[in-house]
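What follows is a short report on a single structure.
What you see is the complex with one protein chain gone and the rest in place.
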Amino acid sequence: MIDIQKEIDTRDIALKNVGIKDFKWPILVLDRENKNQRTIANIDASVGLCHNIKGTHMSRFVEIIKEIKEVSPKTIEEILENMMVKLDSKSAYMKIEFDYFIKKVSPVTEIEALSDIKCRYEASKEEQFKLLMGVTIPVITLCPCSKAISKFGAHNQRAIVDILVDMNSLVWIEEMVEIAEESASSPVYPLLKRKDEKHVTEQSYLKPRFVEDVVREVALRLERNKRIDWYSVKVESIESIHNHTAFAYTEKGYIL
Amino acid sequence: MIDIQKEIDTRDIALKNVGIKDFKWPILVLDRENKNQRTIANIDASVGLCHNIKGTHMSRFVEIIKEIKEVSPKTIEEILENMMVKLDSKSAYMKIEFDYFIKKVSPVTEIEALSDIKCRYEASKEEQFKLLMGVTIPVITLCPCSKAISKFGAHNQRAIVDILVDMNSLVWIEEMVEIAEESASSPVYPLLKRKDEKHVTEQSYLKPRFVEDVVREVALRLERNKRIDWYSVKVESIESIHNHTAFAYTEKGYIL
Amino acid sequence: MIDIQKEIDTRDIALKNVGIKDFKWPILVLDRENKNQRTIANIDASVGLCHNIKGTHMSRFVEIIKEIKEVSPKTIEEILENMMVKLDSKSAYMKIEFDYFIKKVSPVTEIEALSDIKCRYEASKEEQFKLLMGVTIPVITLCPCSKAISKFGAHNQRAIVDILVDMNSLVWIEEMVEIAEESASSPVYPLLKRKDEKHVTEQSYLKPRFVEDVVREVALRLERNKRIDWYSVKVESIESIHNHTAFAYTEKGYIL
Partner (left out) sequence: MIDIQKEIDTRDIALKNVGIKDFKWPILVLDRENKNQRTIANIDASVGLCHNIKGTHMSRFVEIIKEIKEVSPKTIEEILENMMVKLDSKSAYMKIEFDYFIKKVSPVTEIEALSDIKCRYEASKEEQFKLLMGVTIPVITLCPCSKAISKFGAHNQRAIVDILVDMNSLVWIEEMVEIAEESASSPVYPLLKRKDEKHVTEQSYLKPRFVEDVVREVALRLERNKRIDWYSVKVESIESIHNHTAFAYTEKGYIL
């Protein structure tokens, strides 16, 4: 049967990425407390395509993903190498997004419940293997300006902290969650009884934070972590007083 | 050229809807202040299909939508009638979603800016013409429980009020916005200077509202409006203390 | 500590639903082949609120969801009853959406891979328990008109079949997938080698189907199934020749 994809292409244009996108697959990921956790991944996988080849063999990406058992910094490099071999390419890329559940304990009544955290790996292999881990954590921001100028109350809202790190040694998702929560006015919780709600309300009032503050507090903590070579931090605040979002962003290199 | 669609179908199954979905078209809508407003619609249009006809002629929906100038309760009925004729059907349906800008004035400094409101018409014509207008308004909810149990502060957040009405005479989008805003802890604004922010913060603290309260306050106001025959109200609150939403819903008939 | 929610409300408006929305939780669901399957649910849960009570206790929904082990028609009724007791209400509602993986075998080379199916339960309990199961299946539609009028080729595309059923006895997700796939021009597959792609291309060309046809073929099969008391079928086709979607819908009662 004719193989159109492997024919010669004379247009002499190399492609940076050729592959599949939004492919869903059940996976295991590393879990600090329980060794691993079963979840569902949304996967983009691609390779570079040589200037003189017409096309790639898309089915091979699925054949490779089929064999994935556990997704971790170590196995991702192996998957990329496998792609480079099976698809005869000098570069491979992958983005793996997944939900990750962490245990949260309510601050006063100490009831446990799970909280859903969006995570992702962004990996590439050319000469070198490069891996970024992204973690997206919901928190509370209480506005310092609103508190300072008002006789009582202060507007507050859910905000989303997105941390992306390049690590030289394993960093747990749970560590990123802790950093984001310490840096904000308060963590959010899946389950709060009234005593807990009082605590969260008062604590966030006592700890007002602009999106600017949250980004800086996160950056300070990531800067100190020797296992992290590079990072970026973005915070988006679903402003309660507006119908739009406030945001701030910084990355490694912006600390004086 | 053969016309497969108009062939006889012997499976004897009528279809309630056959049509097109997510078709974008620029339209004019009624504007209380400026007579009309130009916007972009997302349109679903369909007709019923007789049990013995194989298919509908989808291109005719586009030919009809092409001729739309202004979308209003009156023109929507004409559009549906046009569909029934051109597509030879006894029923026609349409959903038209659009962004609508209203002028908002900041509460203290009185600076004007526009605020984006999501609106929709849901229309059907069989024996009778039926039209629902939907308006989705962002507001603030400040939690009465959090305020009552805490020494200071109270969690608050953006909430989304969705009102759907069956009207016997014209009701303006602006009226629905006013009802939603009166019913909540505070309106949201596109633009707030510090004096305005102080006002909004304090006012919302003085007027705590659960999602349950907002639904009831909106329902009370809609109930009193003689131009409204039926309504539903849904409020979703993007809880600042959780990663999930709180909501409440009621409709005509739930008032004792 | 004061309990604002349980105070008397004098506005005399009952609420049809009060609860939480978009709450994520890991669950087990029934699996025809492997007894059960681990997945992640997106949950909406609510109860009716009496006309004279100010608010509901939202944290109790999370306390109830926390205890869910396996989600099945049987356990969903127990969960709703639990909500009615713990939240002191005469009605309870729940929507549970989840990804479900089924094994697909490529049609010629017979290689296995998993395919992701979106499923949902929509349940309510007042006097009676009512449960609908929804299954959303991707398929291929090849246009009968395009084939009939063209010298060669025919436009085809991915289409999405959404089936919702009220069952008096267990119906498997897998059965709904089979019905949708038989009714379309062809199933879609996660993994196709060239021999398989040839098969799928030729088979879909030999079996052209409008969205109207797919809806009718699905309806015929659901009508014959004695375990199904009511159903609806919607098919949306991501038209390859347009930038909009074609769709058709019918439900129980439209067969002559």
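Labels A, B and C are assigned to the chains in the order they are written; within every chain, residues are numbered from 1.
Note that in this section contacts are C-beta pairs under 8 Å (C-beta built on N, C-alpha and C of every residue); 3 or more make two chains touch, one makes a residue touch a chain.
What you are looking at is a predicted structure, and each value in this text was computed from that prediction instead of being measured.
Novice: Could you tell which one of C:Lys35, C:Lys151 or C:Arg224 touches the chain left off the display?
Specialist: Of these options, the touching residue for the absent chain is C:Lys151.
Novice: Thinking of the whole complex, not just what is shown, which of A:Pro26, A:Pro107 or A:Pro144 touches the missing chain?
Specialist: A:Pro144
Novice: With the missing chain put back, which residues of chain A would touch it? List them for me.
Specialist: Chain A touches the missing chain through residues 1-5, 9, 11-24, 44, 46, 49, 51, 54-56, 58, 144-145, 148-149, 210-213, 215-217, 219-220, 236, 243-251, 254-256.
Novice: In terms of residues, what is the contact footprint of the unshown chain on chain B?
Specialist: So the residues of chain B touching the unseen chain are 1, 3, 23-26, 38-40, 59, 62-63, 66, 99, 101, 111, 113-114, 116, 190-195, 198.
Novice: What residue numbers in chain C mark contact with the hidden partner chain?
Specialist: Listed in rising order, the touching residues are 115-116, 138, 140, 142-143, 145-146, 149-158, 186, 188-190, 192, 194, 197-198, 200-202, 204-205, 238-244.
We adopt the following convention: only the chains that are shown with their structure count from here on.
Novice: Can the chain contact pattern be summarised as a line, a ring, a star, a complete graph, or none of these (other)?
Specialist: complete
Novice: If every chain is reduced to the average of its C-alpha atoms, which one ends up farthest from chain B?
Specialist: A
Novice: Give me the ID of the chain with the smallest distance between its Cα centroid and the all-protein Cα centroid.
Specialist: Of the chains present, the most centrally placed is C.
Novice: For chain B and chain C, what's the span in angstrom between their mean Cα positions?
Specialist: 25
Novice: So which stretches of chain A touch two or more other chains?
Specialist: Touching at least two other chains: 116, 190, 192, 194, 198.
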